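Sharing a structure here in structure tokens format.
As you look at this complex, bear in mind that one protein chain is not there, while each of the others sits in place.
The chains carry the letters A and B, assigned in the order they are written, with residues numbered from 1 in each.
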Amino acid sequence: MSARRPSLPLRLGVHAAVYLAAATMVFPFLWMVLTSLKTDAEALSPEFSLLPESPRWSNYAEAWTSVELGRFCVNSFLVASVTTLLAGAHNTLAGYAFAKLRFGGRRMLFLLTLATMMLPIQVFFVFAYLIADWAGYVDSLQGLIVPFLASAFGIYYMRQAVAGVPDSLLEAGRLDGMSELEMLWRIVRPTVWPAIAALGIFTFVASWNSFFWPLILIDSRDHKTMPLAIAELSAGIYVHSWPVRMAAATILTAPLVLVFLAFQRAFVRGVALTGLKE
Amino acid sequence: MMRRESASAYGFLAFPLAVIFVFTLVPSVAGLLLSLFVWDGSGWPVFVGTRNFQALAADARFWPALRNTLAYVAGTVPATVVLGFLLAAAVHARWFVGKTLCRTVFFLPTIVAIVAIGFVWRWVLNDQAGLAPSMLRAIGVTPPNLLQEGPWPMISIVVVSIWRGVGFCMVLYLAAMSNVSESLYEAAEVDGASRAESLRYITWPQVAPMTAFLAVTGVIGALQVFDIVLVMTTAEVESGSTNVLNWYVYREFKAGRYGYAATLGAVVFALTLAATLAQLRLMRRSHA
Partner (left out) sequence: MRIAPILALLLALATIAAVVPVSRVVDPGPSLLFTVWGMPFEDALFRDRYARVYDELNPRTRVEYQRHGPDLIAKYNAWHTLGKGADVMRIRITEYAGMAARGMLEPLTQFIESDNPSLAMGVADYRDIPAHLRTIIEIGGEVYAIPEDNAQYGLFYNRAIFDRHNAEHPDQRVEYPNPDWRWGDLRRAARLLTRADESGRTVQFGIDFHIWAWPFMTFFAQAGGELWSEDGLTCLIDSPAGVETLEFFRAMQREDGSFSPSFGWDTGVGAEARFANGQTAMYFDGSWRVPNFEIVAPGLDFAVSPLPRGRRPAVVSGCVLWAISANSRHKEEAWRMIRWLTAPEQAIEYWDTLRVAPPARDSVLRSERFRTTSGVPKAGRPGEYEVPPLTPERFEDRAAWLLYANTPHPETGEPPGFVPVHEFQTDLEMIIQRMLEAYLNPSNTETAQDVLGRAVREIHGVMDRDRAAKGLPRVDRGNSQG
């Protein structure tokens, strides 16, 4: 921005404000982990204590075994990975088509695609369920994957990303006689790759965390995903163990945080690339 | 040339659009049409025309739900977008230390499962042993029951939603700001503009497309709020201020009143459409 350096008090003030805000982002999770290591009595006692007396790692074992998180973890991972890989490819293809190719009905199809984001799932899931049943997807992991192999959000996002690639590059490619597929792979992809990575993270996270559709679709334990398992710890009118719930929440959260930290540089570059040009 | 382009286009679009149309568009249209019917799940839906909508207008429970939903949108979206902008502006400054760290940290709440967020915040806010009420008591304030009393559940949910959404806006704004050319700021500096004026008259308009995107998607999401309410309240027994439209829809579905649930959903759709179009028009006008 401005080349002038603001005064020291102002700089300190801004840093303080931002870091305070950053602390509020992190602190609830810190609290979650700390609570997960306490005993029930410690957690519920009216006296405030930050750290547990002695870390109760057995809460994690209890969370893991009481809900059989192992299998759910595998299911969630399978569904999220397959969805991310395939949806990433298809959303990119569609985004490219909408951004750079001329064809009849482009505007109308795009608007129709966007419009699908506007009706809440609670209204139409019954019909989606009927269709899933007709296709044989009920109570299967496929049913969790197939409806998400493309999404309006993903297509919109990739369209924005691809729009940033200069048309001149593509014209040159066409003059060289390259097919659209080749141009996508050779010219567009290297530029747009961070955006694809970013979308990949969005998709993986959304799939990993999705709750409502699996709740309705999945019946048998073999096919349940992690959020369903975590939610089970709230079933029934019992006094629940908060530390065990926190342990379960940590188990649910940790993999995503690690994945995000690993890919966050690519991710940020990808977000930047969308630029959102009109 | 054109024909090859369109052939490729249709080829690329065939599967993705098929998926979206089969699993989202067709059910959505059916869902919208169902608002003209009465159905309890067995047998066939019975056509009743606009009777559901007439009943809606007279429904004493609808208006509070609508109010709560609009309150949620008004409370959440502007605050999230503006705070995200300000944070991005601060982090983007050349003299700011720790850009990468901040980008990562602020984005954390976005990727965490909503179930986990619900657990954590219910734990932080609960009246008996929660961190927030304990701290308030420590400084002498008697806190109301933040999760259960009066308007506080909704306020808590709004705060948690803002907390969750700010990072997302900030990261996207950072990206947009990095595309703003330096020469604009230099010119303004030469003209004697203050820092605040630069922010208001250069940065803000330059990132307008991003603002449009965040505002539109924010409003669409907020009008359909469901998950955060589910995990923050024990929704088997629901509290007045957190009764939002989508929850009303779901309860009607569980009670077997599918037609009426669809009617409520149609209202959400209409609101979303109206809000989106209005925002896009506003953005376009301010551009010109």
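Please note the rule applied: contacts are C-beta pairs under 8 Å (C-beta built on N, C-alpha and C of every residue); 3 or more make two chains touch, one makes a residue touch a chain.
In this text the structure is predicted, and so the values were computed from the model without any measurement.
**Student:** Based on the whole complex, identify which of A:Val82, A:Val123, A:Ala161 or A:Met226 touches the chain you can't see.
**Tutor:** Of all options in A:Val82, A:Val123, A:Ala161 or A:Met226, contact with the hidden chain holds for A:Val82.
**Student:** Among A:Leu149, A:Val162 or A:Val192, which residue is in contact with the omitted chain in the full complex?
**Tutor:** Missing-chain contact among the listed residues: A:Leu149.
**Student:** In the complete assembly, which of B:Thr24, B:Asn126 or B:Thr272 touches the absent chain?
**Tutor:** Candidates B:Thr24, B:Asn126 or B:Thr272; residue touching the omitted chain: B:Asn126.
**Student:** One chain isn't shown here. Among A:Tyr60, A:Tyr157, A:Trp208 or A:Trp242, which residue touches it?
**Tutor:** A:Trp242
**Student:** Identify the residues of subunit A touching the omitted chain, counting contacts across the whole complex.
**Tutor:** Considering the whole complex, subunit A reaches the absent chain at 40-41, 44, 46, 61-62, 65-68, 82, 85-86, 89-90, 126, 129-130, 133, 135-138, 140, 142, 145-146, 149, 179, 181-182, 184-186, 215-216, 219-221, 228, 231-240, 242.
**Student:** Residues on subunit B that touch the omitted chain in the whole complex?
**Tutor:** Touching the chain left out of view, subunit B contributes residues 15, 38, 40-43, 48, 51-52, 54-55, 58-61, 122, 126-130, 145, 147-150, 233-234, 236-240, 250, 253-257, 259-260.
By our rule, only the chains that are shown with their structure count from here on.
**Student:** Using CA atom averages as chain centres, what separation in Å is found between subunit A and subunit B?
**Tutor:** Result: the chain centres lie 16 Å from each other.
**Student:** For the complex, give me every residue of subunit B touching subunit A.
**Tutor:** Result: residues 1-2, 4-6, 8-10, 12-13, 15-17, 19-20, 22-28, 30-32, 34, 87, 89-98, 101-117, 119-121, 123-124, 128-129, 131, 134, 138, 163, 166-167, 171-172, 174-176, 178-179, 185-186, 188-189, 195, 198, 203, 209-210, 212-213, 220, 224, 226-227, 234, 246, 249-250, 253, 258, 261-262, 264-266, 268-269, 272-273, 276 of subunit B touch subunit A.
**Student:** Across the complex, what residues on subunit A touch subunit B?
**Tutor:** 1-6, 11, 14-15, 17-19, 21-22, 24-26, 28-29, 31-32, 35, 43-46, 48, 90-91, 93-94, 96-98, 101-104, 106, 109, 112-113, 115-128, 130-132, 146-147, 149-152, 155, 174, 179-181, 201, 205, 208-209, 211-212, 226-227, 230-231, 234, 242, 245-246, 248-250, 252-253, 256-257, 260-261, 264, 268, 271-278
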